[in-house]
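Shown here: the complex without one of its protein chains, the others still in place.
After this line comes chain A, so read on.
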Amino acid sequence: MNNITPYSSPHYFIYLLILLLPIIIGLWFGKRFKIYDFFATVVILITAFFGGNMKQGISLIFYILFEMVVIFTYRAYRKKYNNFWVFTLFVILAIVPLVFVKLDPLLNNATISLFGFMGISYLTFKSVEIVMESRDGVIKELKPFEFVRFLLFFPTITSGPIDRFKRFQKDVLNVPSRDEYVELLHSGVNKLMKGLLYKFIIGYFFGTLLLPKIEILTLSYRGQTPLGLSWALVAYMYVYSMYLFFDFAGYSLFAVAISNFMGIKTPMNFNAPFKSKNIKDFWNRWHMTLSFWFRDFIYMRLMFTIIKHKWFKSRVTIANLGYVTLFLIMGFWHGETWYYIVYGIFHALAMITNDAWLRLKKRHRKSIPSNKFTHAFAVFLTFNVVCFSFMIFSGILDKLWF
């Protein structure tokens, strides 16, 4: 038996829906069965992490125990004291397992990633959120059981969307009324169907049927033209972008749909990102729970500190510094390869350029036209900038050049 990646095949849904049936019937009659929820979680975790050699499963258990020690130690400390450096230390501690996993390919040392399992990034976002909100006193009470339930909520365990603790608690402690639940089931079924279309039809078409062929064609120009550039690379850029969106948006729709069936309103991850009118707009529509996490827990906090302490005067400098920091961290988070870092820098530069343009536009409001043609051009330009960044992200240039 091997590990079964959640939502990876249409069959998975048949088993999943059978497993969910008691939960759905319970909610229909206004009940949450805590014990059964726990049982279902265990079943999913076993199929996802303990198939095969159990290595991932053991890592997961170690990881959860480690984060529990970190978080509950910090919360105990925070009751009496509030030192900035102690807080920083605990944030770093919460990230350490992820850092090990991310550094692993770089060091070529398989023993270092004791914590390697699918979805560790997403659990780490949740853990760090809890450390930060514990410092701010926003999470007043936290029982170990609640922490584990939040972290291991199985519809979102491997790839998000990243929920927030207080939001999640509100749903999980509440049983929706019959009307609300009918509404949730309805939206869940819709999202499930849309997800199936996205991931298993459109995503499959682009990712499994087209992409490998175009990749071979693109790489056949290696060494033949300057930098191996070709029209095939341009085609690769668009096909990869379509695949990335439909595959990930499809997956995210599944996660939200299954959450809905369980009476949890997990936030959406995508909002028509290819309709974005500029790059800032794009980050409000693409992988939203991740970009909002970065916005709330890194960007805004950094801005807040810098402005409060008046480290820099110019607001343009501060905002740009924030972008570079934010997108570099995002690049490193994706993985320690040159193309993820370049992808981060590229987006930071795009944001800085975009801000400069918006300032210019504000100053010359009267002389710069704004109509449906300029809007269409803006959407077109943003789409191409984004696809170009995904081409960097895909790593195709690494294969083409090195």
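Everything that follows uses one rule, which is that contacts are C-beta pairs under 8 Å (C-beta built on N, C-alpha and C of every residue); 3 or more make two chains touch, one makes a residue touch a chain; residues count from 1.
Basically, contacts and distances are computed from a predicted model.
Colleague: Would you mind picking the UniProt name of the chain not drawn here, from "Membrane protein", "FAD binding domain-containing protein", "Sugar ABC transporter permease" or "D-alanyl carrier protein"?
Modeller: This omitted chain is identified in its UniProt record as "D-alanyl carrier protein".
Colleague: If I consider the whole complex, including the chain that's not displayed, which of A:His11, A:Lys143 or A:Lys308 touches that chain?
Modeller: A:Lys308
Colleague: Would you mind spotting which of A:Ile14, A:Val69, A:Val138 or A:Leu227 touches the chain that isn't drawn?
Modeller: Spelled out, the listed residue whose C-beta touches the missing chain is A:Val138.
Colleague: One chain isn't shown here. Among A:Met118, A:Val148, A:Ile318 or A:Ile345, which residue touches it?
Modeller: With A:Met118, A:Val148, A:Ile318 or A:Ile345 as choices, the missing chain is touched by A:Ile318.
Colleague: Determine and list the chain A residues touching the chain excluded from the picture.
Modeller: 132-133, 136-138, 280, 295-297, 299-301, 303-304, 307-308, 315, 318-319, 322, 362
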